[in-house]
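The complex appears here without one of its protein chains, the remainder shown in place.
Let's turn to chain A:
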């Protein structure tokens, strides 16, 4: 099912038509509705695009490898003609101009305004991990389960690009766009068993991506195999005049080489990533992966990223501060939900925001504003920016010392059942899981 080799080849050879592919995905989306991965399915648009793609293939002029491939898009990207909601009441009922996605486009479910969580807090309801319905999980559940209700046993996707991950994992699309600010693409990818790529900051344009933390946000790529991730990266990366934070260096799309000789590879194992709460199963798999490389001839060494344990608190301050700023635009005047309150502009804004934001988002806005108060700015915001530099420098030092690549786990444990997940409050659970992904966003 890899795009790069199988599907793209089938489209090119004419064995499969883009419209057929599109129809299959659409019907699979319908039959897997219980996963709740999709907010909007733009059926007509998708089919129209598929038809246009088919014409191009017949002429022998496909736009590229991805022409005709159904792709899902996280609902914090503005897509022409499709309502963008960010799974929040704040933006329900809004259509906005923006870039159109690759071939077919649909909008996937996330948690509201992309705050990190298990993709469970959105107004459209939680996303279910497709693996909840796998034979392996069902067998495991039967052994442990005391509950009569098998339906409530389902497992979360992680987040915040949970819908994107579930969509790719359940075969309803061939690739999906997510976003990654603290791990939001990598986390659900890990939990849903797919590839999640967080591109380097500045590589892919953020134009059209509703910002959370401008200095850390990136569009994320979710696919079923790494070759596909390379293909999607190839079509998205590069300077965009509409996003001045994209670097101007020339980007050339590439194919992943067949890596047969790893003897020149130096792999670093950051000891701080053996974090509190890391499950023994994941620790064992991490060791196993390291051993695979060692046995294949790579140089595997332990390294240190000493400021790792401060990345969560650093992120907490910087993220809430930027969120407070970025959420200020949601006032109901130009787009999105607007309250009926009419006595004054300020009270209309306040009522609109009261109605549109959930607890988590409100909490972040208020915290962020606290850290940005004059009396706190130096002690919290600036302090966090200094700690950020220390975290980023940890990576620079390690890579400068000859290490080519770092090997780490992505999550502390495997995906938990929804019933277990909703017991703790959002901030605690985000804080626990993000330790393995966040520092990479700090460092770019």
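We adopt the following convention: contacts are C-beta pairs under 8 Å (C-beta built on N, C-alpha and C of every residue); 3 or more make two chains touch, one makes a residue touch a chain; residues count from 1.
FYI, contacts and distances are computed from a predicted model.
Hidden chain, UniProt protein name from the list "Neutral alpha-glucosidase AB", "V-type proton ATPase subunit a", "Globin domain-containing protein" or "GATC amidotransferase": "GATC amidotransferase".
Among A:201, A:273 or A:418, the one in contact with the hidden chain is A:201. Shown as candidates are A:244, A:287, A:304 or A:401; the residue that touches the absent chain is A:244. Only one of A:212, A:387, A:415 or A:439 touches the chain withheld from this view, namely A:387. Although one chain is not shown, part of chain A still touches it, namely residues 94-97, 201-202, 215, 239, 241, 244-248, 307, 310, 313-314, 316-317, 320, 324, 331-336, 338, 341-350, 353-354, 357, 359, 362-363, 365-367, 369-371, 373, 379-380, 382-390, 392, 427, 431, 443-444.
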